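Sharing a structure below in structure tokens format, with a few things to ask.
Excluded from the complex is one protein chain; the other protein chains are retained at their positions.
The block that comes next holds subunit A.
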Amino acid sequence: MRALVWHGKEDIRCDTVTDPEIEQPRDAIVKVTSCAICGSDLHLFHNFIPAMLPGDVMGHEMMGEVVEVGPEARGKLKKGDRVVVPFTIICGECDQCKRGNFSVCQTTNRKKYLADKVFGHATAGLFGYTHLTGGYPGGQAEYLRVPFADATHIKVPDGIPDEKVLFLGDIFPTGWQAAVQCDIQPTDTVAIWGCGPVGQMAIRSAVLLGAKQVIAIDHLPERLEMAEAGGAITINFDEESVVERLNELTGGEGPEKCIDAVGMEAHVSPSMPDTVYDRAKQMLGAESDRPHILREMIYVCRPAGVISIPGVYGGLVDKIPMGQVMNKGLTIRTGQTHVNRWTDDLLRRIEEGQIDPSFVITHTVSLDEGPEMYKVFRDKQDSCIKVVLKP
């Protein structure tokens, strides 16, 4: 089969690889009908997150049709079922899964020994996201083996186009959880840094959950325009001070809820000297992440507010003002998304027409064009916001 394979830093290729095979009784094989490039794939593209190996198949946002089912998954899945595959692999049986903390499933990381050393305790296995989370091959491919498939799936009805439900596997529940963990009140201002795909979903989620005002921060005109279309007030950080404008929009109090949909690769600009400092340290390997957004959110957030972090961080950050966090009594909530905790509700909202997540797709191409699209997406060329691949 064909698959997008990581060969090294900025080196993705559409390779011919062997077909995946059922290994465990709970496995299933899915014929991928649609998959997407996620913003967090770019951290792997840049090799900023450790433990990728040449030959790893990329991709953690995919859906398709079940074509083979292991004996122990047969009660829940059958050939021909149409499924979205969540990026977190879950057993559904461990203590964390029972609590709904699916992204920290205790069972599915098959390289637990490695994750235990790095994280202290292992988290769930993830598709196509380094050997720290199991080294599972991803779904930017024609076929995907889904481990623990009896639990790791979201069944979707026929008749809804792939584009409307594909993002149930990652960015939609990720943006949703980012907003939910803010516990949005009708009096709240929610500020969202980053208008990439997750930021766009977080904006829509905050609007649906009834925030008084939603403010979106970015500097790319097309992304700001899409944010505005979704009901957000926008701030272009190239043109105005984020802190001043946020205070102005909140009567000098600051936003109650702040969402970081940027993560470890904040934009670098001489007008923001800390970003240049972070970039230099990152290049020298003295810091893995560029946490400018965290610093700005902590500074501007209203005391006793919530900082929600769906953006991916990889390791060590520097110069985080814990004094501000402590003295302002901020609550920080973060984590990989507990995808299956939200998907029944979100699928219902799609079916009822409350939201149509396909609005974010700007490019649909074949798998062969995937390597070039990584570059286009990374360089923000051709007004690219979200790429869907058709294997």
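Heads up, the rule we're going with is that contacts are C-beta pairs under 8 Å (C-beta built on N, C-alpha and C of every residue); 3 or more make two chains touch, one makes a residue touch a chain; residues count from 1.
Going forward, contacts and distances are computed from a predicted model.
Missing chain, UniProt name from the options "siroheme decarboxylase", "Response regulator receiver protein", "Fumarate reductase iron-sulfur subunit" or "Cyclase dehydrase": "Cyclase dehydrase". Within the set A:Thr108, A:Thr123, A:Gln181 or A:Asn340, the residue that contacts the chain not displayed is A:Gln181.
The residue touching the chain not shown here, chosen from A:Ala73, A:Ile89, A:Ala124 or A:Ala141, is A:Ala141.
Counting over the whole complex, subunit A has residues 1-3, 5, 7-23, 27, 45-46, 53-57, 99-100, 110, 131, 135, 137, 141, 145, 180-183, 185-188, 200, 204-205, 207-210, 220-222, 225-226, 228-231, 256-257, 268, 279, 283-284, 304-306, 329, 331, 333, 341, 345, 349, 353-357, 359-360, 362, 368, 371-372, 374-375, 378-383, 385 touching the chain that is not drawn.
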